[in-house]
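Shown here: the complex without one of its protein chains, the others still in place.
Coming up: subunit A.
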Amino acid sequence: MSAPSSPQLPQARRRRKNPLPYVLAGVALAGLLTYIIFGNLAQSIEYFVTPTEYKAQAANLQGHTVRIGGLVRAVKYDRNSLDLNFNVTDGSATFPVVYQGAVSDLFKENQGVVVRGTFNAQNVFHANELIVKHSEEYRIPRSQSELKDMLKNAKDANAEGQ
């Protein structure tokens, strides 16, 4: 890529090497890298949303992988086929979720949950990862405090309702 240097030149006449090719190569590399990274990052970024937030941004997020956090409602689970259907809600918005895989006993009504997957065109969430919010130390949800408040409020509302 750089110009071939000439070994015949006596050492004394050699000036300091020309840095231009290196600078150009560096800039080209950095530019390419930036282009690839930002193009790719925009595709790879996974947002964490509540059902209400998703409702507001459905047009942008549909088909992209997202994490959605909320409370579990209307659980239907077949132990033998491992098919799971439930609704995830934050009180004001609710979406149906489908998941395939074993679910522990911790998974029950009104449990906090974070699911990772994609919404299809019918607004059904296809989860490929299911994280039951079982412990304060488990830090997967970024907005732990938000989620906690939200879940707490929803739980209180639920208790009042009963």
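Everything that follows uses one rule, which is that a residue touches a chain if its C-beta (ideal position, glycine included) is under 8 Å from a C-beta of that chain, and two chains touch if they have at least 3 such contacts; residues count from 1.
Just so we're on the same page, contacts and distances are computed from a predicted model.
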item: Options "Sugar ABC transporter permease", "Heme lyase CcmF/NrfE family subunit", "methylmalonyl-CoA mutase" or "Ornithine carbamoyltransferase": UniProt name of the undisplayed chain; value: "Heme lyase CcmF/NrfE family subunit"
item: Which of A:27, A:74 or A:102 contacts the chain that the document leaves out; value: A:102
item: Touch residues of subunit A, complete complex, unshown partner; value: 1-2, 4-5, 7, 11, 14, 16-17, 29, 33, 36-37, 40-41, 43-49, 65, 67, 79-80, 82, 100-106, 134-135, 137-143
